[in-house]
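With one protein chain removed, the remaining protein chains of the complex are shown where they sit.
So that you can tell them apart, the chains are marked A, B and C in the order they are listed, and the count of residues begins at 1 in each.
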Amino acid sequence: MVVVMQEGVSEEKIQHVIDRLVSFGFDVHRSTGASHTVLGAIGVHPEFDTRDIELLDGVREVMRITQPYKLASRAFRSEGSVIDIGPGVRFGGPEIVVAAGPCAVESSDQIFRIAEGVFRLGARILRAGAFKPRTSPYSFQGLGEAGLKLLREAADRFGLLVVSEVMDPSQVEMIQSYVDLMQVGARNMQNYHLLRALGEVRKPVLLKRGMSATIEEWLLSAEYIMSGGNYNVILCERGIRTFETSTRNTLDIAAIPAIKKLSHLPIIADPSHGTGRRDRVAPMARAAVAAGADGLLIEVHHDPEHALSDGAQSLYLEQFGQLMTELRIIAPAVGRRMA
Amino acid sequence: MVVVMQEGVSEEKIQHVIDRLVSFGFDVHRSTGASHTVLGAIGVHPEFDTRDIELLDGVREVMRITQPYKLASRAFRSEGSVIDIGPGVRFGGPEIVVAAGPCAVESSDQIFRIAEGVFRLGARILRAGAFKPRTSPYSFQGLGEAGLKLLREAADRFGLLVVSEVMDPSQVEMIQSYVDLMQVGARNMQNYHLLRALGEVRKPVLLKRGMSATIEEWLLSAEYIMSGGNYNVILCERGIRTFETSTRNTLDIAAIPAIKKLSHLPIIADPSHGTGRRDRVAPMARAAVAAGADGLLIEVHHDPEHALSDGAQSLYLEQFGQLMTELRIIAPAVGRRMA
Amino acid sequence: MVVVMQEGVSEEKIQHVIDRLVSFGFDVHRSTGASHTVLGAIGVHPEFDTRDIELLDGVREVMRITQPYKLASRAFRSEGSVIDIGPGVRFGGPEIVVAAGPCAVESSDQIFRIAEGVFRLGARILRAGAFKPRTSPYSFQGLGEAGLKLLREAADRFGLLVVSEVMDPSQVEMIQSYVDLMQVGARNMQNYHLLRALGEVRKPVLLKRGMSATIEEWLLSAEYIMSGGNYNVILCERGIRTFETSTRNTLDIAAIPAIKKLSHLPIIADPSHGTGRRDRVAPMARAAVAAGADGLLIEVHHDPEHALSDGAQSLYLEQFGQLMTELRIIAPAVGRRMA
Partner (left out) sequence: MVVVMQEGVSEEKIQHVIDRLVSFGFDVHRSTGASHTVLGAIGVHPEFDTRDIELLDGVREVMRITQPYKLASRAFRSEGSVIDIGPGVRFGGPEIVVAAGPCAVESSDQIFRIAEGVFRLGARILRAGAFKPRTSPYSFQGLGEAGLKLLREAADRFGLLVVSEVMDPSQVEMIQSYVDLMQVGARNMQNYHLLRALGEVRKPVLLKRGMSATIEEWLLSAEYIMSGGNYNVILCERGIRTFETSTRNTLDIAAIPAIKKLSHLPIIADPSHGTGRRDRVAPMARAAVAAGADGLLIEVHHDPEHALSDGAQSLYLEQFGQLMTELRIIAPAVGRRMA
């Protein structure tokens, strides 16, 4: 921690700050410049609340030196992590992995038709929700465990893997028996009860970025899971809230190279939630891959106009096929390949 | 719902949109202008996803006419609601109600000393957490139910009421037996499992605004609770995330008159979390009252420098006393009074 | 304009609103629903301030039907515009056009070396500033007209065209005699004196998006230029301000498909200013092209470590060459080609 004192501050105030730092267990190095005195405070206090020093008389600014996350940082593992979620499917390797499927499992017929379609077009993972967080109590809430069963069956039929969302610690045990990758939604990125529960299992976790989460907060949430012993975390950018409302959210494509620099974890993008409109999904999916994403999460429905939820942001199967064709052209530009 | 067609769009496309609207169960009124055709779609479909029309060919824009919330709207109850949380303590009446106390219950001695202090200085409610959502698994996590017992005892000793946070549906039953007002934190504003559980109890709920929630989303969360039958919801502004980082959040004071216009529910402000710095709490508390807030939620500690959490944003008792004195001057300017 | 009245509002208030609308010159169509009365106000008042109705008693919401811009809208010209800025260089056609060069013209040697380099690697336009807006009065302010002369000579030597920034109406005449494309910087996007002056010339204009401008405001600024008779406007996305500070700005890639839907004007991206860091430029340049951008504006320097300004966001020539190679792979995925 570096403490910058105000210009021309009295010796007494400087000494008071030093005393406080020592009382908190820090070693203090003092450096007296022409205009500023700067204090370096050394010691392992990852949880230290820097505001306790910031508010002391005569202090201008306090800067943390140590990153608040360790296990998620690039320094911890300088090579990028490659996360294996099932036979032949690895995030962070040479292949860009695509998970596709409907917003929600609606019926056996629906999920089998979509599974067949996305498999044929090159997806490796089937995505769909069984428990839906909805803004209204009157909306379709998902099929629950029955939906997970259908999802697993449909995926197995075509050799796909499965990703689905877990919303509550009480569901972790049950859901992990059906899926290959457990998804944490944006609204739960800081649900610490849930993160802790996921740290204790050994299934890979797909951690979506919260709508107003900084990149640092996002990596801290990953750290939360990893500190429990589960290192298999894949990050998913899905749009942040800004003043611009022409799309639901602003998909922060620049977060992809930013994460690559700060962390060794794989990162994918969800252009469906990131834009909320079918006609924006393909451009943003292509952009994400071109920027270096390790994969994509895409909503696809065989009949979006009659989808029970999020039809407006679901691609038709033909559109998904067209997108996959485009991505096969782009992937070599970033030294990658598609399935 | 009003559907604005693009200029010069073909009759066929207009007819297709009308057909779709009718198939969704709407009555359609068509109005053909010199440049634009506008369609009015009438029918009760509160859950209708307007994007399903927005994406049709030839449509320029779709505007929802009905507000998505009913029970929380000013139209539902044109007089503001007055919510009684215990003997003589009403939010939304002539008195500005102050809840004060530490971030967390730390010990019997601590909570009794603070309870005595805030009571003496004019607070009506004792606030403190027993379960703390922390960004790190190594931080102080709160005393749990033992903390709630101490909180209740300390409050009872001085005739104060109690507010404390509930974080999970599984805690609702237990916590409501200790408190007079159940707080939902900003990170849980869209935790629908929790909101639904709170709709089923009859304790008043203090609903904090999410860090990136619009005013409409906030009122929708209130609606969620109210639709379950619990109409006693008090809103709490606690700062939104913006590009400005000189304080932790930007306390959106203008949300106070905005809520007063849109809703009948009482609204209070939390300047402690809204700024994150002790030296900003008093100015923002005064501003909130001057803008028309019905109450305040303030962190106060008898010894902030040794608080186990959030000491940096806790007022000293003397500072809290000084603030109450200032608020007594301001309240009459808005036709209100302090206890 | 559609005026939605509050639920249960009195007939008298509705009549008052109708009277006001009529007094403003609107024709009014009334539609009385079960819960809401909705008024349609027809008439050509592009400048009408809808707040004048919004504040009337009993009004819940006012929605504008007509887009505030006409000439810039897709409805005005359903085919995308192709803007010719010089021999063989067209924005909006099949070729993705790249403008590259240093932040500022520093010397004859510098600009000739860079011009040679970017020409050889496939750029069609040479970019560089001669007048620099700097946050400090002590910083390098550019070479002025002497810089423009060097820029023109260097471009001509290699058959490149020239883009450079104009900052003040008083400079328009002089600068247009040196350049092929006049750039309006983000800070000047709403400098109406400047926009008006540019509407009167016949040189194409490159209009950067303001840091906090919505897409609608940006198109309104384009409209300002076009309404003066200069239809040759090219838009340039260069990053918006959000809560995320890991890069200088958040390059809003989704603005590219959004503009393509709303407007016929070509749109390019500036990943150098959009990220502020050399190591983020290539990923975001690739993303922009993959999302459908018509071109790029990129800072390149033969010796960035000794650049007089913005060296940190300038690519080395080798990096620029590598990027061009990658873009040649990506372009066919969006049905385009590079020079």
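Everything that follows uses one rule, which is that contacts are C-beta pairs under 8 Å (C-beta built on N, C-alpha and C of every residue); 3 or more make two chains touch, one makes a residue touch a chain.
Remember, it's a predicted structure, so these values are computed and weren't measured experimentally.
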List every residue of subunit B that touches the chain not included in the displayed model.
212, 214-216, 240, 242-247, 250-258, 261-262, 274-275, 279-280, 283-284, 286-292, 326-327, 329-330, 332-334
What residue numbers in subunit C mark contact with the hidden partner chain?
46-47, 49, 51-52, 54-55, 68, 133-139, 167-168, 170, 187, 190-193, 196, 211-212, 217, 220, 224, 227-228, 241, 276-279, 305, 309-313
In the full complex, subunit A touches the hidden chain through residues 2, 4, 6-8, 29, 31, 33-36, 38, 40, 42, 60, 63, 65-67, 75, 241-243, 245
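Just so we're on the same page, only the chains that are shown with their structure count from here on.
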Within the chain touch network, how many edges lie on the shortest path between subunit A and subunit C?
1
Interface with the most contact pairs, given as the two chains involved
A-C
Homomeric contact subunit A-subunit B: same or different residue positions, threshold half:
same
Interchain centroid distance [CA atoms averaged], subunit A/subunit B, Å
27
Can you pull out the residues of subunit A that are in contact with at least two other chains?
212, 279
